[in-house]
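Every protein chain of the complex appears in place save one, which is left out.
In order of appearance the chains are A, B and C, and numbering begins at 1 in each one.
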Amino acid sequence: MSDSLLYFIEVTIGGLLAGVMYSLVALGFVLIFKASGIFNFAQGVMALFAALTLVGLMEKLGVPAWVAIIMTVGVMILLAWLIERMVLQHLVNQDPIILFMATIGLAYVLEGIGDLMWGSDVKVLNVGLPDGAVDWLYDFNIYVTKLELVAAATAALLVAVLAIFFQKTRIGRALRAVADDHQAALSVGISLRTIWVIVWSVSGIVALVAGIMWGSSSGVQFSLSLIALKALPVLILGGFTSIPGAILGGLIIGVGEKWAEIYLGEYIGYAIENWFAYVLALAFLLIRPQGLFGEKIIERV
Amino acid sequence: MLYREAGQFKTSYDTDQSIFPIRQDRWVIALYMAVAIFAVPLMINDYWANAVLLPLLIYAMAALGLNILVGYCGQISLGTGGFMAVGAFASFKLTTAFPELNLIIVLLLSGCITAAVGVLFGLPSLRIKGFYLAVATLASQFFLVWLFNKVEWFYNYNATGQITMPPRDVFGFQITGPEAKPAITYLFALGFIMIFGLIAKNIVRGRIGRMWMAIRDMDIAAELIGVRPLMAKMSAFAVSSFYIGVAGGLYFTVWLGAAEVTEAFDINQSFLVLFMVIVGGLGSILGSFLGAAFLVLMPILLKNFMVDWLGVAAVTAKHVEITLMGVLIIFFLIVEPHGFARLWQILKEKLRLWPFPY
Amino acid sequence: MMFRKLSMVIAAAVIAAPMAAVVAPAAELTIPSLAYRTGPYAPNGIPFANGYADYWNLLNERDGGIEGSKVNVVECETAYNTKQGVECYENTKGEGAGALVYQPLSTGITYQLIPKASSDQIPVFSMGYGRTSAANGKVFDWIFNFPATYWDGATTIVQYIAEQEGGMDKLKGKKLALVYHNSAYGKEPIRTLEVMAEKYGYQLLLLPVDHPGQEQKATWLQVRKEKPDWVMMWGWGVMNQVAIKEAASIRYPMDHFIGIWWSGSENDVLPAGDAADGYLAAAVHAPGADFAVHKDIMKYLYDKGKGAGEADRVGEVLYNRGLAAAMWTSEAIRTAMKIHGTNEPTAAQVRDGFENLKVDEARLAELGLKGFTYGIEISCANHSGPGKAAIQQWDAKAKQWRIISKFYERMPEITGPLIEEDSAAYAKENNITPRSCN
Partner (left out) sequence: MTQIERVIGDTLLKVENISLGFGGVQALSNISFDIKEHEIRAIIGPNGAGKTSMLNVINGFYHPQEGAITFKGEVRRTMRPHEAAKQGIARTFQNVALFKGMSTLDNIMTGRNLRMSRNIFWQMLYLGPARREEMEHRHRVEEIIDFLEIQAIRRVPVGKLPYGLQKRVELARALAMEPELLLLDEPMAGMNVEEKEDMCRFILDVNEQFGTTIALIEHDMGVVMDISDRVVVLDYGRKLADGTPDEVRGNQDVIDAYLGVPHDEGEA
């Protein structure tokens, strides 16, 4: 196999796996938007907050990783409950943009508290995930890191679990009902508030997973919250309301930006992947304004 | 009983449509202006100019621009930072290419250039709506910053891409450069913001303003009664970008004097201005000012309070400050989702009835 | 109610601003510290700020200040953000008898302060960062960037590479890659490296990484494709850690991967674990806590619970950098006191102190920093000192940095013309007439 082709394959795989990492973040956005129509800007900070808590618990209490993870899940659920209590329930039926704004305020709060509690030093997160290149692939001269494969597997698992949760469980179905329309959900006999707590908890846990993956690769520190920006193009490409969209969108963005950076970069200059991801998504939107799997908008008067 | 319009009869539609129909309002505004123009320059110093008032005025200008787009025309944009960069680099290129050109003209031209760019990046809004558009506008943010960082022509081929504003004076008064007097720079910025504030008010209360709001409230109906979405949206993008461009120009020339695109115009800039618009009040000129005031003054206030009064360590103060800003934003959204402008209105309504509740 | 709130804000701000200028007792030296312990670059900002603070406090605790004048360190949080930097500057410059010198610790803020501080006549000491051409004291009267500039750093690294390859002439045909933070800071070395590429015939590959730089897949796939013989890095913050990790996992030889002195701290290598072993970085001073002064810091500060940070982090690379900054600044103040015969020098006098600063090995020894760094001598014309730098290497087992080379001399023939050119351009743009130094 010719080197350039091999390299192309390598770049493509790299892109796909990077895309998975974006999808992990995008998932959290989608869950909340689907169930409550809120564009949760705090998703990135939630990932940071979760990772910080995890590291903090492991360092301060010295508990093993899995215990700390379980405890962190607890924290995220508590957080979701608090958010519903103190913010969302006071803002029901407000314009989306107001709720969006509220989540930005939320991001501030979480960032500040995270710093106050755990300090802003960079922290090494080690929950025992493997690292470094995958050897047998490396012998084929294809470079893939173990962590990325783990991330991919985790993402797949996560999506499977979510799918089952939404399809099979009563709550899951209720959530889908809410997504379609709130009245319907109420008629099913579940209070909107419970549903919001649940959905925020779920996306909090998703944030934890994303936090672990990103944290293991780059250490836990403020910059972790900026991964949200990587997830936004995925979000509009895949559609705010579609879980498969988030995954597929992530893959497309990942591959797209890597191809651009490496093959286009030579001609128009490097470090283009950031904006290229958005331009790609934008170009796509011009063809399908509602995103890959978003519901079609039918205009009536 | 002081605040009543009772007995103030409008004899013509003209007076009825004036900006401040109520006499007391006119007095108050006049008073504020007098203070801003005559009193402030007397007590102003470097700290007040560079740390408080210039940022306040310049962000108010930017917020005004964004409010036209988001608040009046209903198109959410997160490209503000990028557009401010356009204004800044335009003014840098113009003033270095034509050192003799009057700074006022430079800034206005920068605004026009930004308007053109804004229209270009606004085109997607014809097809994309809501948060999809919001995120899409980030494309302009990232692309513009990359462009100005990449293409050396924009920063006159210097070693690092940092742009520095050379000293310039207008009508014999030095406006830019380290030697400029705080009072002068302040008045210069104030002049811009007052004139363009008035202009904005005039536009939004006239035909074009109504076009924008019609698109915002119900684009379909608007089109069915003859509002052309293309015209409405593009004009909104143009005017909005013009304001943001001028703000970006002032931001670089008068306030910072030196800027690096990746840092001074990064995405946080876009968010900051959006916060101002929302917290201040969507679709309100006054709101733009109040929002800017809140987000510029509050952090400084909290910081000075905690560090200098309570003696908290700088770092802790910072963390607390971030947290409190978040809390305050949420708090005000809960108290009044329509922003400070609406709170102000409600206060006026109460005043009108005071002291009799009915 | 809105109105009352707003007026409250303003009123409070009115009171707060003067409050900012807290009145300090006489014979106190005000040293603002523009630190960043929050935001994306906090991990790097914290140790520096700690080292800076600790050294000043040590002077107070141990010697009762400098020549009897207590030092008042005013820390102001910038979060590495230019606008907050400006606020900090304006807020602190009037403090006490007036701020004596600024250590902006950010390229952006330095560029901000160059004109402002110059007109306020306050010296700015951008130690090994900021605007390289500020080395030209004729144009930048108030700016100091010794002991070495980025361009010296670049020449140092290339010299080291040449040495490994077996001589400058061996550079011909080699491929050197520069992985850099896509900002003013990261772009600094490019011109120097290009000029040298021309002269020594190596091939230069430029790989920018956007802030914050958590995701560098593409960059390192590039490296895999291009297979450069050496990789240099101008990184900051999370970018360093990710780069080192990526380099490790593509199995790039760590001893062929060299960072500038801002890309060579414990924070940068620790997350990569053992994989980072052998990674190289330029250095202008030694790492480690086994100098006499560190013992004093332990004795006078940490044992009394007056330390700025955690005891076990004293002696980290960036901590020592902050310490060095404070040390040289204090020596400059001391010199100013000698020249002007006062123990309350003004900012302008401190500038003279800097321009006549001379800290040789002997003096370093007196200060308890024997062999910590090399001797420097600053003059009116030369604000960047001798511009020497060495290469240090990370030992993952022992978890510590070690200097493994001599201190390389700067290459004026390369950097000199560039500095002339850039400072001349600045002088022209801002119609400054260079002063004559003699």
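In this text, a residue touches a chain if its C-beta (ideal position, glycine included) is under 8 Å from a C-beta of that chain, and two chains touch if they have at least 3 such contacts.
Just so it is clear, the model here is predicted, and its values are computed rather than measured.
J.: Tell me which residue among B:M61, B:L103, B:A189 or B:M213 touches the hidden chain in the full complex.
T.: B:M213
J.: List the residues of subunit B that touch the chain left out of this view.
T.: So the residues of subunit B touching the missing chain come out as 12-14, 17, 199, 202-203, 205-208, 210-211, 213-214, 216-218, 220-228, 235, 239, 283.
Basically, only the chains that are shown with their structure count from here on.
J.: Based on the averaged CA atom positions, which chain is farthest from subunit B?
T.: Farthest chain from subunit B, going by C-alpha centroids: C.
J.: Need the CA-centroid distance for the pair subunit B / subunit C, whole Å please.
T.: 36
J.: Please report how many Å separate the Cα centroid of subunit A from that of subunit B, as a whole number.
T.: About 32 Å separates the centre of subunit A from that of subunit B.
J.: Among the residues of subunit A, which ones contact at least 2 other chains?
T.: 115, 269, 271, 274
J.: Would you please write down the residue numbers of subunit C that are in contact with two or more other chains?
T.: In subunit C, 37-38, 182, 210 touch at least two other chains.
J.: Give every residue of subunit B touching subunit A within the complex, in rising order.
T.: Counting only subunit B, the residues touching subunit A are 70, 76, 124, 127-132, 134-136, 138-139, 142-143, 146, 150, 220-221, 224, 267, 271, 275, 278-279, 282, 316, 319-330, 333-334, 337.
J.: Write out the stretch or stretches of subunit B touching subunit C in their complex.
T.: Where subunit B meets subunit C, its residues are 46-48, 50-52, 55, 96, 146, 149, 158-162, 164, 166-167, 177-179, 256-260, 262-264, 266, 290, 293-294, 297-298, 300-301, 303-305, 308-309, 313-315, 317-319, 322, 340, 343-344, 347.
J.: Any idea which subunit C residues touch subunit B in the complex?
T.: Per the stated touch rule, the residues are 1-3, 6, 9-10, 12-13, 16-17, 19-20, 22, 35, 37-38, 75-77, 79, 81-83, 86-87, 90-91, 93-94, 107-108, 111-112, 114-116, 118-120, 131-133, 182-185, 187-188, 190-191, 210-211, 418, 422, 425-426, 429-431.
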